[in-house]
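Only one protein chain is missing from this complex, and each of the others stays in its spot.
Labels run A, B and C following the written order; every chain starts at residue 1.
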Amino acid sequence: MDIIVVRQGATDKEVRQVVKKLEGKGFKANISKGTERTVIGVIGDTSKITEEESNTFEALPGVEKVLRIIQPYKLASRSFKPENTLIKVGRHVIGGKKIQVIAGPCAVENMATLLKIAEEVKKAGAAFIRGGAFKPRTSPYSFQGLREEGLRYLAETRKKTGMPVVTEIMDPRDINAILEYTDIIQIGARNMQNFRLLQEVGSYDKPVLLKRGLSATIKELLMAAEYIMSEGNNKVILCERGIRTFETETRNTLDLSAVPVLKGLSHLPVIVDPSHGVGKRHLIPPMAKAAVAAGADGLIIEVHTHPENALSDGEQSLKPDKFRVLMNELRAVAKAVGREI
Amino acid sequence: MDIIVVRQGATDKEVRQVVKKLEGKGFKANISKGTERTVIGVIGDTSKITEEESNTFEALPGVEKVLRIIQPYKLASRSFKPENTLIKVGRHVIGGKKIQVIAGPCAVENMATLLKIAEEVKKAGAAFIRGGAFKPRTSPYSFQGLREEGLRYLAETRKKTGMPVVTEIMDPRDINAILEYTDIIQIGARNMQNFRLLQEVGSYDKPVLLKRGLSATIKELLMAAEYIMSEGNNKVILCERGIRTFETETRNTLDLSAVPVLKGLSHLPVIVDPSHGVGKRHLIPPMAKAAVAAGADGLIIEVHTHPENALSDGEQSLKPDKFRVLMNELRAVAKAVGREI
Amino acid sequence: MDIIVVRQGATDKEVRQVVKKLEGKGFKANISKGTERTVIGVIGDTSKITEEESNTFEALPGVEKVLRIIQPYKLASRSFKPENTLIKVGRHVIGGKKIQVIAGPCAVENMATLLKIAEEVKKAGAAFIRGGAFKPRTSPYSFQGLREEGLRYLAETRKKTGMPVVTEIMDPRDINAILEYTDIIQIGARNMQNFRLLQEVGSYDKPVLLKRGLSATIKELLMAAEYIMSEGNNKVILCERGIRTFETETRNTLDLSAVPVLKGLSHLPVIVDPSHGVGKRHLIPPMAKAAVAAGADGLIIEVHTHPENALSDGEQSLKPDKFRVLMNELRAVAKAVGREI
Partner (left out) sequence: MDIIVVRQGATDKEVRQVVKKLEGKGFKANISKGTERTVIGVIGDTSKITEEESNTFEALPGVEKVLRIIQPYKLASRSFKPENTLIKVGRHVIGGKKIQVIAGPCAVENMATLLKIAEEVKKAGAAFIRGGAFKPRTSPYSFQGLREEGLRYLAETRKKTGMPVVTEIMDPRDINAILEYTDIIQIGARNMQNFRLLQEVGSYDKPVLLKRGLSATIKELLMAAEYIMSEGNNKVILCERGIRTFETETRNTLDLSAVPVLKGLSHLPVIVDPSHGVGKRHLIPPMAKAAVAAGADGLIIEVHTHPENALSDGEQSLKPDKFRVLMNELRAVAKAVGREI
């Protein structure tokens, strides 16, 4: 059911033209004449109307706007699949009662540091190790990551600790290396609408952690998930990581209301990245606890043994001892909302 | 300590002019010549430099910008007063270990409904009753509140239930009526920078609940608190109630990171209004729990016995039974973070 | 004509309840059952439905949302009054073919400086003198204006130069002084939703320059104009002065598209304030020219003889000689778009 609002003062001929076009596409029109406006209800399966078809109606003379009532995403929507999606990675499940914690350094720097961090976060209760081998940096002169060497370190760490690996893909041409060494492929915020990359990761049977873009609406995040799922890969994990606003005290504004909104609109698991969300170390613990209280299915947290030497994001990395304290606090909050960690 | 950045290519004469002006105001200048830029450190108590004096430096030829290192608020800052401010209202304390809950209808509609709601929320554990007698409405044709009649209903409700009353002031000319009937004066988001109103409420010894403006930065919120405090009234309660962003799934974007940021920068109590923050009933419970987990000192929640008949904000009001369930859940979360409710 | 979208899975009983409520208010319901959604068209004069009544429908069980097709403002809308409103101030007309320029210092500082600036801007072609006597400052410690003394200087300047005076009101209690000394009352951005102040200036027959709030939508600006007009004062001049965004290179983001949007939706004159819009002196000329090319009916520009000593906004004030050059450039652009200056 879509609705076409007719411009004030539109002629009968213009209205008939809209109706004729609708009927030509197999829909029925329900015309409601108000005292000031006329609106046309579109009867039929409007979910099949594409964005561009809808636009062609908006471009007709006499039409003020087209209101789409149907959600533009399907496979990602909870009305399509009412029960929660559970994503199995090794012996872990994302989206179930247990809240999963992914932790590790922003960037993979060398084998020893990575392994040390992995052992620390595992001891504290994290199930997954994260680390960037390909790094999207604002400046071309910044550290761009160890690339394939970094992927090998991650795989080695997985072998030694048993922790599944999460890492980011930036270029569809890296897909084979990423598939070989990794357990969950991350799509970063800046690539949330890199549609070719979404289609690429959608064509493999590998879980995808999809981060919300800096200024992406919730609907656009779900449409990005739809891009992946429409290629056949239903293993999508949504991630809120802060949006861009006018506020400058925090790096981004962590939109925790996105958690219950996404859980309502979609069956996909939703995790939160408080590290990028706030960008300041001392704000991470309160926001991690808040994320769990808001209903998140998981957390992704940056941890580094020597943040002051980290090649990236040191100011937003927790040290292992602080991470351990946080994990204990998270356990209490998780229990309070009927979850476990 | 302020810093003046000199424009690339500025002349020595221009730099000397800046230094002379600084010295004329009793400061010393520390000039650092870099290979590309020169910066001038201002030595002395720059906290006394007002905004407009700072601007006159920025307007000098040769000056690119003035960086102010000192926070522009003083009385509201934690460096001025390290320990938490506790605000006593009757037998209740805001800002202590106990998280205080303020509940009630958006607008006062009639005596019977108000009293019924007050009894319900009191039973569930709320300490304060809220209700608007003067309503700031976007449209001049919308219900503007019962005005003084509404204030009398609030006072009557306090008498019958013992609950202190929170209500909004919109006009300095209403101050006497508000002072007579109310326990906490609310400054609404749209009036956060109504500086005359801030000064008015600052000149009485009555607690003020100051809501963050729709697009106010955290610094501006603290400056608004400073306006009140500079008149002598230190009883300011800060309230995060959602900011305006591009996202449309929620009425506003509730910025929960503002809670730990404000608790770090200021000694004032911080409460959260999830009802206006999200604007949709089913999102209020998760965000209320998240607010407590993030460290809020209190919550202000809209409750109505018949939201579908409410004269304002019905779609974001909880019914008493849902509010009771929420209060129980909040107790568990509060306990998990070392607080009580 | 309003539209009520029914929640997916709503029961027939819920739909009937909505229809019954509509009929109880004198409307007819036009039900369209789609394959996935049902929508209810509301037939009748829905322009009389207030915001709160609309909300009571949204709060009904089974209702997902209410879409309002009717613009919420009436008196301010071009459909209510198709021809442009012309506002006469002395021998000048705002809203006609001639683009009017208001110029002067941010704040009135002393008689001599004000008069000097007025003479300079008059010579360059400005018709109106501006200057703040009551200043809304972010900090309570900043210069708050000369208050009534400043108003007297403005009146004296008008007497000597013949230029009508524009100045800001911050508090309804100052209305009599403002009315006595001024020709156009300015409502500042921070007071755009100070509804009591809007009603106050709406009850006199004095032109009002209404500035768009920092994060006000165009619809909210028009609703603020409606507040003034609903009290009987139709002489409202709308002013775009920059909105708050994430960009930090400019003080605000000047939304010039607001000019043609407002001219389309409303019959009121629209002027632009490039000084506050960008906040940096060298950006004012290009943006002033762009404003004229976009169709603005006027400009308000800060000019100061000694910006480096200005008590406020020196960094965004033009010196008289630059203002003179700009006025000449503006004449050429105005002519190119069929206007004059």
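Operating definition for what follows: a contact is a pair of C-beta atoms (placed from the backbone, for glycine too) under 8 Å apart; a residue touches a chain by one contact, two chains touch by 3 or more.
Predicted model only: the values in this text are computed from it and were never measured.
Chemist: Of the listed residues A:T46, A:S77, A:N194 or A:S257, which contacts the missing chain in the full complex?
Modeler: The single option touching the absent chain is A:N194.
Chemist: In the complete assembly, which of C:M163, C:L256 or C:M327 touches the absent chain?
Modeler: From the options C:M163, C:L256 or C:M327, the contact with the absent chain belongs to C:L256.
Chemist: Out of A:P72, A:G125 or A:G264, which touches the unshown chain?
Modeler: Hidden-chain contact among the options goes to A:P72.
Chemist: In the whole complex, what residues of chain B lie against the chain that is missing from view?
Modeler: 1, 3, 5, 8, 30, 32-39, 41-47, 67, 69-70, 79, 215, 244-246, 248
Chemist: Quickly run down the residues of chain A that touch the omitted chain.
Modeler: Touch set of chain A with respect to the missing chain: 50-52, 55-56, 58-61, 72, 136-143, 170-173, 190-191, 193-196, 199, 214-215, 220, 223, 226-227, 230-231, 244, 307-315, 317.
Chemist: Of the residues in chain C, which ones touch the absent chain?
Modeler: Spelled out for chain C, the touching residues are 215, 217-219, 243, 245-250, 253-261, 264, 277-278, 282-283, 286-287, 289-295, 329, 332-333, 335-337.
The rule is short, and it goes like this: only the chains that are shown with their structure count from here on.
Chemist: Can you tell me which chain lies farthest from chain C, using the average of the Cα atoms as each chain's centre?
Modeler: Using the mean of the C-alpha atoms as each chain's centre, the farthest one from chain C is A.
Chemist: Report the most central chain, judged by the distance from each chain's C-alpha mean to the global C-alpha mean.
Modeler: When every chain is reduced to its C-alpha mean, the one closest to the whole-protein mean is B.
Chemist: Report the inter-chain centroid distance for chain A and chain B in whole angstrom, where each centroid is the mean of the CA atoms.
Modeler: Here chain A and chain B have centroids separated by 31 Å.
Chemist: How many angstrom lie between the CA centroids of chain A and chain C, rounded to a whole number?
Modeler: Measuring from centre to centre gives 38 Å for this pair.
Chemist: Can you compute the centre-to-centre distance for chain B and chain C, using the mean CA position of each chain? Integer Å is fine.
Modeler: Distance between chain centres, rounded to whole Å: 26 Å.
Chemist: Can you pull out the residues of chain C that are in contact with at least two other chains?
Modeler: Residues 215, 244.
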